[in-house]
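Questions regarding the structure given below will be posed in turn.
Some chains omitted; the rest stay in position.
Chain naming follows the written order as A and B, and within any one chain the residues start at number 1.
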Amino acid sequence: MVFFYGITMKTILLAAGRSKRLNPLGDKNFLNFLGKPLLQWQLEQLYKGGFKDVVVVGGAHNLEEISALVKNVPNEVTVVEQDNLDEGMAGAVLAAKNMVAKKDPILIVSGNDVIESSAFEQIMAAHRVAEHGLLLAKEVDSYFPGGYLKTDADFFCKDIVEKPGKGNEPSNLVNIVVHYFGQSGDLFKTLESIDSENDDRYEAALAEMMRKGARIRAIPYEGFWKPIKYPWHVLDLMEHFLYSLSEYEIQNLENKGIEIADTATIKGGVYLEDGVKILDNAVVAGPAYIGRNTVIATNALVRNSHIGDNCVIGFGTEVARSYVGNCVWTHSNYIGDSIIGDNCSFGAGTVTGNLRLDEEAILVNVDGSKVSADRNKLGLIMGSGVRCGINTSFMPGVKIGRNAMVGAGIVVAGDVEEGKYVYGKTELVIKDNTAQLSPAVRAEMQKKLKNT
Amino acid sequence: MVFFYGITMKTILLAAGRSKRLNPLGDKNFLNFLGKPLLQWQLEQLYKGGFKDVVVVGGAHNLEEISALVKNVPNEVTVVEQDNLDEGMAGAVLAAKNMVAKKDPILIVSGNDVIESSAFEQIMAAHRVAEHGLLLAKEVDSYFPGGYLKTDADFFCKDIVEKPGKGNEPSNLVNIVVHYFGQSGDLFKTLESIDSENDDRYEAALAEMMRKGARIRAIPYEGFWKPIKYPWHVLDLMEHFLYSLSEYEIQNLENKGIEIADTATIKGGVYLEDGVKILDNAVVAGPAYIGRNTVIATNALVRNSHIGDNCVIGFGTEVARSYVGNCVWTHSNYIGDSIIGDNCSFGAGTVTGNLRLDEEAILVNVDGSKVSADRNKLGLIMGSGVRCGINTSFMPGVKIGRNAMVGAGIVVAGDVEEGKYVYGKTELVIKDNTAQLSPAVRAEMQKKLKNT
């Protein structure tokens, strides 16, 4: 088969997932990194890899937002809706069927994975001598609960095994949904032949094609790969994006309206967007990204973090290894290893615990069961629109739902649901104050002070 | 009528009010701004305006303090006592009757209002061609619950209407008690003719004079005017005084014993009194006033605030938009939009909430009822002599009475009365510690640290 580069190749980008396990962080497609939503990053990577013609499959919940976003990308984009989101990935691919000619090649890309542009370049290079299909395959060092490829010595796939369990892996190659098919009709036809009740219908179709002798080759990939499934994955992604900041990058300082106090310190790879203000004695230690018009106030420290637009990282706040959305106001807080949505605020003295006292891995409630985040440092996971009082303590791995309010001076050890208001009941004792303060004590303290 | 400038004109300055609604902040006359009590500012303004001969009317509660204060002013001052404070303003004026000749002109000035010197200059200028009387009249933009002047086209007053209600104002001119009368006897006689049970006896006398054809003219005034009635008015006054500080003013640095660390930052209009010490990395962002011998300690931030004498604004404290009395010790606190009396102290980590979670206007208890402070940022209102423990949280608009003690780690959501001791009851659970700390976790943390 020979294709004319970029003419008829279509990409189906699957973006209809509801990101339930990411709750309360919202739709993964619109998580911003370095000023762009994830979906935009993916489209631009595709473009860079030569995949310029894209069908984005969305759902009713995000179609409008997707349509707005695709106006900002260089690709030729059509947005289609997957009507029944319960039909999963197979349903999503089939939702785009009418947009692709049967004989044309297609690339299927999942919005759930973040990879490097090089992956698309590998596929583009390989497809020129291509077979019926190509599957991007991550070489893993340790067990990952995904689909493993069973291949022959020439990397032709014989089967795909979902979550085989540790020790039963047929190879070290995990299927990443960057799938090329020489003729889209092959895939669509097989998909339609599989029982639509099958949860893994798409993977079953792949396996079926392999069994029937389709020459589908695995393309081993060594670059960055991160499926974004649980909230803490945002931190891994953030780290990935931050480490792409090579060094201290502030261009056109005057034009961009950036103001940095003489006494502020900026070091490491730091990207400051337009209008950023860094006040006295503030420290930004890279890698770090600071969004538009955000203020890093006096004596604040931001390190290894990603801060959105229009935030105020207030006096004496430390933000460490955290992802902070837009319009977040902090004030003398410690935000560590945390993910904070947009439009939140924290009263003075409120802090996130990010390490258990027993220093074990942090557990997080996901859909009713405890999931280990597999890291011993994890702080707060907060949805958008939350207001939080002063001197409150968030235990590691706690999730606060959107538009919740959290009162002052409490220990929040469990999750708070969306739209709830949680506060504490303190029993106070009131007595007469019978203490007789000796003026001598203050006088002595003043005297010592004088001699300092 | 013709007067000889400055010879026989007497001013009656009314300073007998008990400032109940200002509770727990004490007598408004002695609130210090920029190093001087309010009463002294008023006397000096009068002097500057040409009113050099003053009778100050006090009450039993403050007569002594007034007598001490008036020694420091350039005016010729007599202090008289109003015996029955329940007789209000009329009683206060009549208390001074014997000090003024019937034929002599007088100026009646209330200690409840803060205005600019220019107001007195306006009156002084106008009285030369004067009528029976002159009333200073503030032109207001929005409804103010005070006495409105009903005037003719030439600003001659026909009536005075107390709190007419929004929409029923007879003019946009609100009566400020800077009242000139060509012959004091006119006022005294009319006052004595009004039923002494009448709460608004003084205003009733004015209205009576107007009705009887006295030529009393309103003098429209466009300058600063702030009646000081509720605690939060102290913040408005503070702002007024602070904005009068034109720029960075430190004169005779060496003589005044001021010490400023090389790493400290001072910016904007800041007035430092003798003996002030600003330690390392501290920031004072004007407009700000720092009283004698006060220490702004390492990493502290003071902005838009007024700090008294002999304070220690301790390590890592932020004081923002707040009025702090003398001898106040703070330590890693946030004091925002607050008014703090003399001789108070705050344990480390104690903070003032200054914004409700619902971001509505703050309500304050005044004499048993909730009054809106008409501002969504308001912190703590604390009387003198209070000691407060560590990590305590004060809710917005809370009032702490004098000589109270406030325990550690509590949320103070209601007012605390004078002389009370309030503390929390925490129920603690004690178990065996069964955690097995893995040395690997610390080792890993140490390693990461090394690589920072």
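Before moving on, here are some points about what is shown:
To be clear about the criterion, contacts are C-beta pairs under 8 Å (C-beta built on N, C-alpha and C of every residue); 3 or more make two chains touch, one makes a residue touch a chain.
Treat the numbers as computed from the prediction; the structure is a model and nothing was measured.
For this complex of identical protein chains, the structure file gives a whole-complex count of 3 copies, while the figure shows 2.
Keep this in mind: only the chains that are shown with their structure count from here on.
Rounded to whole angstrom, the centroid-to-centroid distance between subunit A and subunit B, based on C-alpha atoms, equals 51 Å. Interface of subunit B with subunit A (complex): residues 263, 265, 281, 283, 285, 295, 299, 301, 310, 312, 316, 318, 320, 327, 329, 334, 336, 343, 349, 351-353, 355, 357-359, 385, 387, 391-393, 395, 403-405, 409-412, 416, 419-425, 435-438, 441-442. Subunit A makes touch with subunit B in their complex at residues 261, 263, 280-281, 298-299, 315-316, 331-332, 347-349, 357-360, 376, 387-391, 405, 407-409, 421, 424, 426-435, 437, 442, 445-446, 449.
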